[in-house]
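If you scroll down you'll find the structure; I have some questions about it.
Every protein chain of the complex appears in place save one, which is left out.
Right after this comes chain A.
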């Protein structure tokens, strides 16, 4: 269009053409934006549609209270509790690693580290989050578990502990990166006020910056939780795929995600109860993620600091 702009006096037709073209382009761009909306709708629709077929076979009460999950056995039980327990256990172990490490790194990078160190370390830490999860699974199974077995000789080859530890390591960059952004958003005058009162850097960091950035920290932890809950390959490789109602991380157990993988590896016919059960499991996974996000959202709202 550059030539036409430089030409003085555009004809009416050319003007109209440009207007129409702009309209058409806008419709295309809007359509692209709507892909995101349709994806969400499609996810919800598919999960509900296939799960409703599942719940025609399985009473909701059994699903929520039965303590065994054996949809593929002759003696089928459909209690989601063992899978939920596995998911929560690995998530808790992961958080016990990621929250202290991630927050410490964030405080260090935001409040103590020289500019150069921060600019170098941040991208490298982000690489830690970019490693394919299947590689982390290999790491958990072939390095972390044997290492833990030195201290805990009874530890089985598949266990939730090493899977949880590795997931924790995996989400450290997410937690630290979001927390650091939150802390850096705390205005400088608050720090300066604290320094003027004679506080050291650490005191300022812990008593002024961290409380001031609390809503951002909550968001970071929630992000970490969502990652840990939805993590699949590490648990599928290192925690075993046997549903097991326990909160003891030293035991092997399947998570919701590991179950979905296990079923998908076999060749289940479309429309069978086993096929539908993975959608019910997926629905529960989405609900757990949703619950944590709602908690996070309300925490963020409640502790939001306005500067």
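Assume contacts are C-beta pairs under 8 Å (C-beta built on N, C-alpha and C of every residue); 3 or more make two chains touch, one makes a residue touch a chain; residues count from 1.
Everything below uses one rule, namely that contacts and distances are computed from a predicted model.
Taken from the listed names "Amidohydrolase", "Phosphate transport system permease protein PstA", "Multidrug ABC transporter ATP-binding protein" or "Division initiation protein", the protein name that UniProt assigns to the chain not shown is "Phosphate transport system permease protein PstA". Considering the full assembly, A:233 is the residue among A:161, A:233 or A:253 that touches the omitted chain. Contact with the chain that does not appear here is found for just one residue of A:101, A:148, A:273 or A:295, A:101. Of the candidate positions A:64, A:152 or A:202, contact with the unshown chain belongs to A:202. Listed residues A:125, A:182 or A:254: the one in touch with the omitted chain is A:125. In the full complex, chain A touches the hidden chain at residues 1-2, 5, 18-19, 21-22, 25-26, 28-37, 39-40, 42-43, 46-47, 49-50, 101, 104-105, 107-109, 112-113, 121, 123-128, 130-135, 137-139, 141-143, 169, 172-173, 200-203, 205, 223, 226, 229-233, 236-237, 257, 260-261, 264-265, 267, 270, 278-279, 282, 285-286, 289, 293.
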